[in-house]
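Report on the structure given below.
With one protein chain removed, the remaining protein chains of the complex are shown where they sit.
The first chain written gets the first letter, and so on, giving A and B; residue counts start at 1 in each chain.
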């Protein structure tokens, strides 16, 4: 299974080209899943923490094609990460580094192969897609890669006290893992303090609250309203845990 | 064929997780179609009428995974509906009840099974997806369900004099079935009266008109313009038939 995680936009011209590039190298019946194409544009740190939370929903041997790549066209490296029996292909710019730092077992390889007609702005299609497809079919040519000790850009394993994603309901996902936050704590964002509620049904009628969302993160929400509008927050904005 | 009908947003983090959950239970080559992920958020009544109109385009044995679920995390029931040889899996909150009320033959079952790690906010992934997959592969365990006489929340078979969906062209779909509305009637929305036109090419140059859309509903449109903007209407707003 190949899983796409990008900031390419689900409704834009990029994803279809990536899929055509993948299918050109995959056997019939290969499965490609769109996990997310609306990672906040160019926001590597947010993407790194979101990926670390979302990957747990996918089985061993999944190949993640991950592209949030503001440095495309510069000399940033391209890498393959194996982490706890899943594969990740993408730029070495921090995007894969939270997954790596939290994994029990990792292996890292630089992609040294470059395709003959590599565009300067779309490595997702030209470089990462073929490599992901070769991994998925268990057939990565040996001269494509070079062993390396670790990723070059490393954000570390720690939680991130920031909004990392806002969904279309108006909820704000943070980079805080809920098991690290006591239920008695409030989450502060701008000049608001959001108390904990277990479920929407038990939340206060007015104002924002936080709860443990379905991927284990602290999420700011509001009953029958948009928390992002109510709090005036978006991806990259800081939050604080108030014990 | 499994068909997804939700308010999860096509460009959000939810649909990919649902697909991974489905594929974990499906044989290779299973077909999943995204019918709609932009049912107006939490708008069960609109979703119920939209589903009733859209389902007719799909063949017998289709399994619809339908989630518009403001009550997730409360004690609302989860159900399986068989209606005229199609299957529907979702919350018992009215969403399936227009389909049921208009069907010739129905059978209803409560889902009594709960997965070990059921999240409180994402039953689409944790509960409804496995059940839909089991039905699709013809392999629903007997202890997952309990026969029940009918749905608990029932909106009835009647047409709905409301806007139920606005598309990206700016057209407003209503819950009125066009075969129930004489062509001589106008549709009133706010302080406008929209006359009938058979096709866009025959519509008035200015102002809104109504026509029978491709799923049999009364739809408000405007030539070269957005009817929703022109009329200032959105999902949930009332319309009136003026004979």
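Going forward, a contact is a pair of C-beta atoms (placed from the backbone, for glycine too) under 8 Å apart; a residue touches a chain by one contact, two chains touch by 3 or more.
The model shown is predicted, which means the values in this text are computed figures rather than measured ones.
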Which of A:49, A:86, A:125 or A:177 contacts the chain that the document leaves out: A:125
For chain A, residues in touch with the removed chain: 9-17, 19-21, 23-24, 28-29, 41, 70-74, 119-122, 125-126
Where the unshown chain meets chain B, residue by residue: 1, 3, 9-11, 29, 31, 33-38, 50, 54, 57-59, 165, 167-169, 173, 198-201, 211, 213-215
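In this section, only the chains that are shown with their structure count from here on.
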Rounded Å distance, chain A centre to chain B centre (Cα mean): 30
